[in-house]
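All protein chains but one are shown at their positions in the complex.
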Amino acid sequence: MQKAVLETLQAMRQKSPLVQCITNLVVMQVNANVLLAAGASPLMAHAQEELEDLVKIINALVLNIGTLDKHTIASMNVAGDFANKYKKPVVLDPVGAGASRLRTETALSILRTVKPCIVRGNGSEIMALAGELGENKGVDSTKGSLEVKEQAKRLARNFQTVVSVSGEVDMITDGTQFAYVQGGDPLMTLVTGIGCSATAVTGACMAVAKTPFIGAVSAMALFAGAGEKAGKKCQGPGSFLPCFIDELYSADYADAAKRVTME
Amino acid sequence: MQKAVLETLQAMRQKSPLVQCITNLVVMQVNANVLLAAGASPLMAHAQEELEDLVKIINALVLNIGTLDKHTIASMNVAGDFANKYKKPVVLDPVGAGASRLRTETALSILRTVKPCIVRGNGSEIMALAGELGENKGVDSTKGSLEVKEQAKRLARNFQTVVSVSGEVDMITDGTQFAYVQGGDPLMTLVTGIGCSATAVTGACMAVAKTPFIGAVSAMALFAGAGEKAGKKCQGPGSFLPCFIDELYSADYADAAKRVTME
Partner (left out) sequence: MQKAVLETLQAMRQKSPLVQCITNLVVMQVNANVLLAAGASPLMAHAQEELEDLVKIINALVLNIGTLDKHTIASMNVAGDFANKYKKPVVLDPVGAGASRLRTETALSILRTVKPCIVRGNGSEIMALAGELGENKGVDSTKGSLEVKEQAKRLARNFQTVVSVSGEVDMITDGTQFAYVQGGDPLMTLVTGIGCSATAVTGACMAVAKTPFIGAVSAMALFAGAGEKAGKKCQGPGSFLPCFIDELYSADYADAAKRVTME
C-alpha cells in the first residue's frame, strides 16, 4: 500500500488532474488553493447549463453538501448523472449529515443515485449515514474515526463504495480492507475547510490512482504529513493555513506514504 | 463590567457555543475561522428546508446582510422566526445600510420582526438605521462611532436592543448604559470581514453572557486586544489576518477586559 500511495501522489503532481468541485460557499477558495498546491487543477462551477461541457473535460467530480440548498442539490444531481454518463469518478463529502434531515437525506440520495466511488467524512457524519444518529453538534465531529469502524464497513458494503473517515487517526475502508493513517495536528480541526479540502484532494488522487481505495488513502496520507509539519511551524490556526498549503506544495511523498498501515 | 467581560470570554472558550451565520458570501470563510479561533463552533447554513432542524440545536443566530438578495432575505426571516420560537438570541449586522434602500429597509424590517438582541455595525450604518442618511460610501464607514452616540441611543431605545458600533473607539449602548472599548489597529479596516467577524463573535459571546450588553462588549474587547497585538506583529494587511486569528486563539482575556470603560 505504501508504494501505491507514493505512486499515486507522484502521478497527481505529474498529471495535474482537473477536479470539478460543487462545494460549499465557505471553502471554495481554500479548496481551490489546496488543489493547486497539491498539484491538481480546480474547476469550481455549478451552473446546470454548462455541466455537460465541463464534466466531459474533468478527471474527477467532488460533491460537498456543506451549504446545500435546492439549487445546489439540483446541480449535484445533474453533474452526478453526467459523471456516470462520461465515466468520471465521483467523491461525496456529506458535511453535517445528521445535523439536519435535509443533509442526511441528500447524502443518502446521492449515494443511491450517483453512486460515488468514495465517501469522505468525519465520524459523526459516517455514523448518521450508517443509520445511527449520534449526538451531532453542527458540522464538527463528536465521534472519532475508530469509534465508527463497524458503521463505516457497513456503509461501504451497502453502497459498494470506499468510506474515508478523518480523525486523530484516519480510517479508510472498502468494506473488506482497512487502512489507517497517522499524523496531522489538532489545529486542523480549528481551520474551516481542511476536511473539505481533504475531500477535494481525494478526488484528485482518485483520478490517477489504480483503485478508489488507494486514492482515498493517498489523500489522507498527504494531509497527515503536511498537517503535522505545518502544525510544528505555525503560531496558531491563522498561520496554520498558509503553512499547510506551503507544506502541501513541497510535500515529502515518501514520508506521507510511511504514515499508512493496513489492518 | 471588566469582570463580566472576563467571565464571558472564558465561558465562550469553555462552552464552545454553536453559532449559525446566515452571512455574506465574501466573509464566510473568515467568519468561520474567527469563530473557531475564538473558541466557538460555526454553522454556516441558509437552506429553508433545514432551518428548523438547525435553529433547534444552535446557541445563537447571526444575520448579516452584506450580499443580500431575495433568497437570503427569505432565509433570514425564516431563521429569525425559528430563533424566536426556540428562544435563541439573534444578532444583526446591517452591512451597507444607507448605501441602498434594499439594505436599509431589510435591516429595519429584521429589527421590527425578528427583534435581534444586538445590532452591530459601523457609524454610517447605525446613522442610516436611526433615520439620518449620512454620506455612506459603499460598505465602509465615513462616521466614527462617537459621532453617532445619539443615533445609537435612539436606535437602541426604539427597538429595545443593544447597539454596538465599531470604530477607532468602539461604543456599545443598550439605550441607558454606554461602554467604550480601546484598542485595535487601523489595519482592521483594510481587511474584509473583520467587522462581520466581530458580529459573529458577538453572537458567540451573547450565547454565554449574562446580558446581551455584556456579550456585545466582550466581543469588541476581545477584538480590540487581538487586533492591537496582531497589528504590531504583522507586515501589512495580508499578514494581519493570520496574525489576528492566531492572537484570537491565544488571547489574553484579562488584557481584553481592561480595555473596557463605562461612561
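In this document, chain identifiers A and B correspond to the written order of the chains, with residue numbering beginning at 1 in each.
Keep in mind that, in the parts below, a residue touches a chain if its C-beta (ideal position, glycine included) is under 8 Å from a C-beta of that chain, and two chains touch if they have at least 3 such contacts.
Keep in mind that this is a model prediction, so the values were computed, not measured.
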Among A:F82, A:Y180 or A:F244, the residue in touch with the chain that has been omitted: A:F244
From A:E50, A:E150 or A:E168, residue that would touch the chain that is not displayed: A:E50
Hidden partner interface residues of subunit A, rising order: 18, 25, 28-29, 32-33, 36-37, 41-50, 53-54, 57-58, 71, 241-250
Chain not shown, touching residues in subunit B: 24-27, 29-30, 66-70, 96, 99-103, 137-140, 190-193, 234-239, 241-242
